[in-house]
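Complex shown without one protein chain; remaining protein chains in place.
Right, subunit A next:
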Amino acid sequence: MKHTVLAALGLCFAAAPAAAQLAGEPFIHDPSTITLSDGKYYTFGTRGGGLVSDDCWTWHSGGERPGGGVAPDVIRIGDRFYVAYAVGGGGMNGGHASLVKVMWTRTLDPKSPAFGYHDVGVVASSDGVEGADAIDPAFLLADGRLWLSYGTYFGAIRMVELDPKTGGRLAGNQPVDVAIDMEATALLFRDGWYYLLGTHGTCCDGPNSSYNIRVGRSRTPTGPFVDHLGVPLLKGGGKLVVAGHGRHYGAGHFGLLDLGDGVEKMSMHYEADMDRSGRSVLAIEPLLWRDGWPVGGENLVAGTYEVQSERGGALQLAVDDTRIAFDARASFRAKPDAPVGPIANQTLAQDMASWPKGPTAVDLGDYMIRPHQQWTIAPAPGGGGAFGAPYYSIVIAGTSRALAVAGDDVVTVPAFTGAPEQLWRIDQLIDGTYRIAPKGAGGASPARALVAIGRSTAALVRFDPASPTGRWSFQRP
């Protein structure tokens, strides 16, 4: 019976989607910054329309963006959503005359009575022969000032300043060249640094696209932006943030999705999702910060792990340890040239002989390579996800005994059924560790998460981003 269950689990794991794969119909190119409006998340791409989602996992066509053109961006300022988009440009063998336009609406929900776009007008342009192509706009609001980067591989990436009250270009403002050989730029502001992210490589050729996202930073929004080697972005520099991986080829068009509580995600498109006929798709993946630089993170990869609290202590079934037969005195007294040989790790059968049959508590202990400390974690087939991370099942390796919520408590139950209380949201934090929260524990910021409230005690409580007690790492057992 157990083997049948395991076989089924194995099949399910084998068929599990890639950790970066969103559900629904996430087909888009050049996604705008994901923006929350009236309880739903919106992103708009090249050409009209866009995608909408309740949970940033399952995406469907939705949203309305008139004007057509390429690569819009969206920012909310006060009660307005400003949308920048480009008309013209982006051509090959010419075709670099373009306009960046701005419009605004009070909601992105087309069904709302407050929905309706108001034209602001042209905020940047290129004449077709100058060394710039006014497409791919990106907003940044920092210290009360509104900036807009734009441009593509044809010449320079440029920066202009807009009026945050109107979305229009500030009078007298002149564009400043800040980078070359980039496209699909995005802007961030963090700890006094302005970050210019952009896409290098070849676009729009499916699995033959080499698109990858790079970054430089500057103390001022008009540069000079340099990468981690000090190479100016005006001389082609750029530190790698994320490139294609797995079944996804060609990462481009970065967008920040800051969930708060030390969780940041980046949206982008992949030029080709090889499980979806090589079509261009939206992706949402963890964003980490290391030494003042944004770095692409990774959703937890399916596998068997030791789950270690940053407080110190491995998540385990609260059961008695079973000793491994061993003569410690003889071992210490052994002569250097005495024969040696392997000793088997404790088997699951040896360990589980004393386990209770019903729901069993969990606690934290020193990791001793025991089966009751080893967890197989994988995206739950059909379980959905949230904010770019799939919901996971967490079971004792080799069994279907699953970590589950029981009221205010966290326990294990004898069998994984896929019930919502057995599904877990695992978000990578900006320092590379992870937060583990039950499914349904809230929106962008879960109301409660698995926290080491004691050296040996784990509980579901409010996550404190300033404390290491809610951070977890996953080690190969």
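To be clear about the criterion, a contact is a pair of C-beta atoms (placed from the backbone, for glycine too) under 8 Å apart; a residue touches a chain by one contact, two chains touch by 3 or more; residues count from 1.
The rule is short, and it goes like this: contacts and distances are computed from a predicted model.
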Revision key, fill the gap. Expected UniProt protein name for the omitted chain (select from "Putrescine-binding periplasmic protein", "Urease accessory protein UreF", "Acetylxylan esterase" or "Carbohydrate ABC transporter permease") would be "Acetylxylan esterase"
Review point. Among A:231, A:295, A:324 or A:361, which residue is in contact with the omitted chain in the full complex?
Key: A:231
Review point. In the full complex, which of A:204, A:240, A:324 or A:453 touches the chain missing from this view?
Key: A:204
Check your understanding: From the list A:24, A:62, A:91 or A:168, which touches the chain that is not on show?
Key -> A:91
Review point. Any idea which of A:53, A:107, A:126 or A:149 touches the chain not displayed?
Key: A:126
Check your understanding: In the full complex, which residues of subunit A touch the absent chain?
Key -> 29-30, 46-47, 68-71, 87-95, 97-99, 125-131, 135, 152-155, 180-181, 183, 200-205, 208, 210, 231, 235-237
